[in-house]
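What follows is a set of notes on a single structure, which appears directly below.
Only one protein chain is missing; all other protein chains are in place.
Labels run A, B and C following the written order; every chain starts at residue 1.
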Amino acid sequence: MPGPGRPVELREADEPALEPGAALLRVELSEVCGTDVALRDGRLAGVPYPIIPGHVSVGRLESIRGTMADVEGRPFREGDRVTFLDVHRTCNACWYCLVAKATTRCPKRKVYGITYGLADGLTGGWSEAIHLKPGTRLIGLDGADPDRLMAGGCSLPTAIHAVERGEVAIGDTVLVLGSGPVGLSAIAVARLRGAAAVLCVGAPAARLEAARAVGAAATCDIETHDEQARIAWVLERTSGRGADLCIEATGSPGAVVQAMRSTRDAGRVVIAGQYTDHGDTSFNPHADLNRRHLEVRGVWGSDFSHFYKAVALIADPERSRPWGRIPTERYALARAGQALDDVAARRVVKALIDPRVQA
Amino acid sequence: MPGPGRPVELREADEPALEPGAALLRVELSEVCGTDVALRDGRLAGVPYPIIPGHVSVGRLESIRGTMADVEGRPFREGDRVTFLDVHRTCNACWYCLVAKATTRCPKRKVYGITYGLADGLTGGWSEAIHLKPGTRLIGLDGADPDRLMAGGCSLPTAIHAVERGEVAIGDTVLVLGSGPVGLSAIAVARLRGAAAVLCVGAPAARLEAARAVGAAATCDIETHDEQARIAWVLERTSGRGADLCIEATGSPGAVVQAMRSTRDAGRVVIAGQYTDHGDTSFNPHADLNRRHLEVRGVWGSDFSHFYKAVALIADPERSRPWGRIPTERYALARAGQALDDVAARRVVKALIDPRVQA
Amino acid sequence: MPGPGRPVELREADEPALEPGAALLRVELSEVCGTDVALRDGRLAGVPYPIIPGHVSVGRLESIRGTMADVEGRPFREGDRVTFLDVHRTCNACWYCLVAKATTRCPKRKVYGITYGLADGLTGGWSEAIHLKPGTRLIGLDGADPDRLMAGGCSLPTAIHAVERGEVAIGDTVLVLGSGPVGLSAIAVARLRGAAAVLCVGAPAARLEAARAVGAAATCDIETHDEQARIAWVLERTSGRGADLCIEATGSPGAVVQAMRSTRDAGRVVIAGQYTDHGDTSFNPHADLNRRHLEVRGVWGSDFSHFYKAVALIADPERSRPWGRIPTERYALARAGQALDDVAARRVVKALIDPRVQA
Partner (left out) sequence: MPGPGRPVELREADEPALEPGAALLRVELSEVCGTDVALRDGRLAGVPYPIIPGHVSVGRLESIRGTMADVEGRPFREGDRVTFLDVHRTCNACWYCLVAKATTRCPKRKVYGITYGLADGLTGGWSEAIHLKPGTRLIGLDGADPDRLMAGGCSLPTAIHAVERGEVAIGDTVLVLGSGPVGLSAIAVARLRGAAAVLCVGAPAARLEAARAVGAAATCDIETHDEQARIAWVLERTSGRGADLCIEATGSPGAVVQAMRSTRDAGRVVIAGQYTDHGDTSFNPHADLNRRHLEVRGVWGSDFSHFYKAVALIADPERSRPWGRIPTERYALARAGQALDDVAARRVVKALIDPRVQA
């Protein structure tokens, strides 16, 4: 991506020279997510264009200079199939890292494919190879199916984070607003965490079908239900009270208010779908929040623990089945622009870049 | 109060006949709070007018029919000075009481002075006597100074609830928005819970002086600082990050958004000042909530535990000192209308009805 | 049960007279659990012998005097199939109920089949009928399979309580010590809550087979592994660290220490198997607890929320499958003594009393 609002281009690059502790990853799959659309449209601040997008990727280690090890201290070997946390650097020295213990808010945080640009090297997944800098947190796939892992992509750790933050408990009715990748992963993870039933409000029909396939008990189409009808639909299925927990995963500001209104008194609302700025919305603090005794929790980014659990989950053939049911569409590198268009228009559920295929 | 929007009237009533387990309380002090103004103005739903306002009160037990006991099972005796939880009835049988364990949301909840009306008997504190129904949760004052207790009034258990829900920890910087009774008690309780510093944004000057007297490290006057200036004032005092916790206690919808903007990333916001409907407000879910990784928690009402801790706190002569510094104004029963006007106009900090004085 | 240490007897009783709000339940199934063995052996304090054992039961409402309703306020009708919380009474007025919010520790707590005796009427499930007193918390079965519900019995709400208290999270490895009814339900519930793997240490072989059938990834037989070998077995399966959470469900005092030694540093240990006194054990507070930075949490009894979630779980045909795999053995009323012997000797996995069958 050469700059905000400009189409993606295919460029040639030299093989990078590896510093000690670095590696070269031969990319097998990389993802196209909503963030990539926001990057193209220039809706994210602080992006060092030109950049190579693609923050979650899977591939094989082609060469390692020195040693790179996993969290158990086991060194990786060339040829290993791995993925890596897109967040390369948190400083472990600032107030957010050490006192607040909120590493996702570390001001020195650097993310492959987003806040690393071409000037930093081959730092994104829409590429034949990625230069993994020293300190990059690699995870071996160890039998985790790369297709299922990438069908989740960055949405899966986000969903795990959202479900943890939502404290899903046995017996909860969980409402997921949104049926894009984050919504789909949230449905499946909420079920795995013991939710009695997961309801999903979203669109279009193909995504709602996927929602049911990954575990939603019922779905409501926003194209045929206005906000009042959606809330009524939820109340009918929750003894008139609303969901115990609502996970918002839409990208639409108004959905945040709809989430509050669809949740029972003293329930929880997790906001996971407002990663980029889509504008303002209006609500009534008395009726929507205070009188309901709600907890509303923002989820920004994920840390290594969420990503680690995501890979471990996919490594379980039985538990990862829902991710085998998410429809994916693969694009050659040269068709990355098309992939962005399809994601923006919601024509595909999950788009993946596969540098191994020819356009 | 004969009805919404109508002035309070003084009426004569017969001595009530006590059923077994009931008592007659000779009122010494009752409070006038923001809820009473909302009751007069008809801004609360489901109020069975005509009502006798006054939900938190102190007095002496004049007669007890049968037995009323405290939580230790010790029976009260006639002549004991007591207060009582304004919430008379939660059912201990519904989904909210038993499954969600959110008793403040029990649909059968009945509150003296608010949802009990004259048809239910002498059920409010702006009266020479209150008919305490069986099951009313009494607490003996046991040396707790009634003046300090009533200087807090219903604001004190609300503040304890807000501080518990805000999980104030050693070292936190707490921002309190609002310098009315809830704000003042929140300042004092946050200090008692170990906050390193409490900042207060409010008005008018007399209340800000009270804020400093009860423990605020610094105060900011909203009459001389617009929203931008207030947020800048907070950031200057918090290493540019914002407060660890913000407790909103204003009654102004916009303050909810200001609270989010004055809190550090991954911090907590407690909404305690939206007890009645003051209209809508607008915010940006991305910038104000999600990217900040905030937790926003509504606080609605209090339960017995908060009220019990409030009385225990006031019974400690050293710890209850801040409540001795809150300026109070006493009114005879006949001047209750004036008290409401003074509270509405913020001419007094805390107004009390004293049925023992003559107008 | 006529008294401690004496064999159970079959007695005839008159049909009870129902007070308003009471009902007569025609028993279909009642359970025999470890507590019943302890009751027979006189290992529980404060039991008002003679008693009718059987605290969790299922049956049909034969007659209702007045109204009994569920938590949604829906009245029950004669003929409805129901179960009920064995805890009949918590006072909702004492310090434990109202301040500590620990209703299982309410001193006025009364339990059918344990602290209610024959002097209180037909108050246990090993009977053709039970006299349900006013205020008994009934739950309609609404399609929940009574056989699966009773295969769990009181163990299922205990397991839900233990898993909630253990805060099982996506990705956790959970170790369950014990393969009796509580252990089996804990395995299944931990899996439902998202545990990546559940390990079970127990005996005999038939129970370990049941453990695997309900979801254990691997089992270790205590008859062939001494304490050192068991801990080594756990460490081998947990990267040498120990389980993230260990749920003790054995009844053996030494297992509490084994639980600590099988759990990773900064992990959690839930003690659910020490409901009755089996004597002392010895441990090293430095090595076993402090240096490991553990949390050890006792679980005593369950409250309505756990029981409610248990019934809701069984009402889900897919999720309740593991309870269809727990082997049960049915006994006529006249064979209750044999049932106790079989449970004490671990000859059966789950014993049920079925008053409908003849000996």
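Methods note: a residue touches a chain if its C-beta (ideal position, glycine included) is under 8 Å from a C-beta of that chain, and two chains touch if they have at least 3 such contacts.
This one's a predicted model, so the numbers in the text were calculated from it and none came from an experiment.
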Going by the whole complex, the chain not shown touches A, B, C
The listed residue (B:V87, B:I160, B:L199 or B:A339) that touches the chain absent from the view is B:I160
Among the options B:L177, B:V257 or B:L313, the absent chain makes contact with B:L313
Missing-chain contact, candidates C:A69, C:A266, C:A334 or C:V357, resolves to C:A266
Only one of B:V8, B:A129 or B:L192 touches the unshown chain, namely B:L192
Among the options A:L10, A:V71 or A:V357, the absent chain makes contact with A:V71
Note that chain A touches the absent chain at residues 69, 71-73, 92-95, 98-99, 101, 135, 137, 303-305, 308-309
Touch rule applied to chain B and the missing chain gives residues 72, 160, 163-164, 169-171, 189, 192-194, 196, 239, 308-309, 312-313, 316
Where chain C meets the left-out chain, the residues are 95-96, 100, 102, 104-105, 239, 241, 244, 253, 256, 264-266, 271-287, 289-301
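The rule is short, and it goes like this: only the chains that are shown with their structure count from here on.
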Chain A and chain C have mean C-alpha positions lying a whole-number Å distance apart equal to 40
Whole-Å distance, C-alpha centre of chain B to that of chain C, is 42
Among chain A residues, those touching two or more other chains are 239
